[in-house]
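Below you will find the structure I want to go over with you.
The complex is shown incomplete by one protein chain, all other protein chains being positioned as in the whole.
The first chain written gets the first letter, and so on, giving A and B; residue counts start at 1 in each chain.
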Amino acid sequence: MQRQIYCLKLCEPVGEIVKVLGRIDRYVTIPTSLDNAIYNSISFCNGPLKPTKAGVVVCSKDLTYLESDYKDKTLLLVSNPRLAFIRIMEAYFQEIDYSIHPTAIIKPNVTIGENVTVDANTVIGSSGFGYEKNELGSFEKFPHIGGVIIKNNVEIGCNTCIDKGTLGNTIIKEGTKINNLVHIAHNVEIGRHCIIHAQCYIGGSVKVGDYSWIAPGAIIRDRVKIGNNVTVGMGAVVTKDVEDGKIVFGVPAR
Amino acid sequence: MQRQIYCLKLCEPVGEIVKVLGRIDRYVTIPTSLDNAIYNSISFCNGPLKPTKAGVVVCSKDLTYLESDYKDKTLLLVSNPRLAFIRIMEAYFQEIDYSIHPTAIIKPNVTIGENVTVDANTVIGSSGFGYEKNELGSFEKFPHIGGVIIKNNVEIGCNTCIDKGTLGNTIIKEGTKINNLVHIAHNVEIGRHCIIHAQCYIGGSVKVGDYSWIAPGAIIRDRVKIGNNVTVGMGAVVTKDVEDGKIVFGVPAR
Partner (left out) sequence: MQRQIYCLKLCEPVGEIVKVLGRIDRYVTIPTSLDNAIYNSISFCNGPLKPTKAGVVVCSKDLTYLESDYKDKTLLLVSNPRLAFIRIMEAYFQEIDYSIHPTAIIKPNVTIGENVTVDANTVIGSSGFGYEKNELGSFEKFPHIGGVIIKNNVEIGCNTCIDKGTLGNTIIKEGTKINNLVHIAHNVEIGRHCIIHAQCYIGGSVKVGDYSWIAPGAIIRDRVKIGNNVTVGMGAVVTKDVEDGKIVFGVPAR
């Protein structure tokens, strides 16, 4: 993970550098946080510059600075310091590994796109939880014959469960990220570039639009429709449809 | 999964057909939802008949219909369309598989009945979470020497945990269905034909009666008694006993 990189070469994968302040005769060898930095660290800072030993700091182009702030440093000013740091990390220090962990269980009728990560002990394509009470008061299971479709660039954490559809499919669209211990029930459809945080429950036949954000531990009731660009708060219990762009939270969510 | 079945033969496993409307010279080859149906599909419909291409539709005996509704279809009228459809599926298209998934962990002192399903990565018989603070303020673990008893026709999803009893047993009675990511603590007793939805927490020594329904993400506090035919709402936090037949929800549940 340690490599010697010339400070201006760090800019190459960033895509845009608004300004370089300070010394340009420097090498960095390790990415660190501001707190744990040493003289040859590269680090990043979202707001005002904090005291740090890091030699190179990626900062916002809106940074207010004094000349003394960079007398022993190199500051790279960019639009989005965290995004620039991610790209520097990925280019020089740690590539992301896209793969299906060997302990993930991929059941039959599951289609998985490109650059998809499925981490440990996650189960995709398990049978949904559909029952009907019979004349004797006991439950008969609905035979699930559908599947699961996972599109490109989806990433799924550990110990998550995605059930297959009953007659159709459960679908996770392009670029959506799902964390650990999530339950996604049968026939759910999650749109593109959504964030589904840890321990969420997404009920049967729920539809979530694109670019929506479901915070940790949220519960979405069966058959609810969540629009595009929606934010669902932590631990919210969503019992009704949510329109595009809304923010809902609480029990029940409003 | 595709087979050619004569439409009146579909009635055999249903147990009761109130009326057959429309053509009886038809074969079906595939079960589908109403939306995805093709001309040789069998489908079902709980309320009023929706437009569909399905050749055979299982409907309610209370259906209000016109002659034109079945001019190119076969309608099978029954008391419970979903239950009838389940039985047709099970008889002709997809048998339910009762089995212990090879990645489920069944620890010692676990007794499992007949026709039981335990799906992937579920752990049965793990040690309960019982500790006592000692003179030094650190925790000493209660040695759990009990077991788990799973009765006939119980079905358990993926990534669920059922802890063994401390000195006695944790018991799941006949016909109860448990979904994914559920935690059932030591010494719990769940009655017959209950539904325990995904991500529920059932605390130590909780007793649940028969035919009760615990919705997703509900939390039942240690030692609480839940009666028969109780419904606990989504995300409810149940801190007090609940009498037979009650519906409770909210935080704390009322």
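We take it that a residue touches a chain if its C-beta (ideal position, glycine included) is under 8 Å from a C-beta of that chain, and two chains touch if they have at least 3 such contacts.
On a predicted model such as this, the values are computed, not experimentally measured, just so you know.
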Residue among A:133, A:193 or A:246 that touches the chain left out of view: A:193
Residue of B:141, B:223, B:240 or B:254 touching the missing chain in the full complex: B:141
Absent-chain interface as seen on subunit B, which is shown: 103, 105, 121, 123, 126-127, 129, 131-135, 137-145, 159-161, 163, 166-168, 181, 183, 185, 199, 201, 203, 217, 219, 221, 235, 237, 239, 251
Residues of subunit A in contact with the chain not shown: 1, 15, 31-33, 35-36, 80, 82-83, 86-87, 89-90, 93-96, 101, 103, 119-121, 153, 155, 157-159, 175, 177, 179-181, 193, 195, 197-199, 211, 216-217, 234-235, 250-251
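Criterion: only the chains that are shown with their structure count from here on.
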Length of the line joining the C-alpha centres of subunit A and subunit B, rounded to whole Å: 31
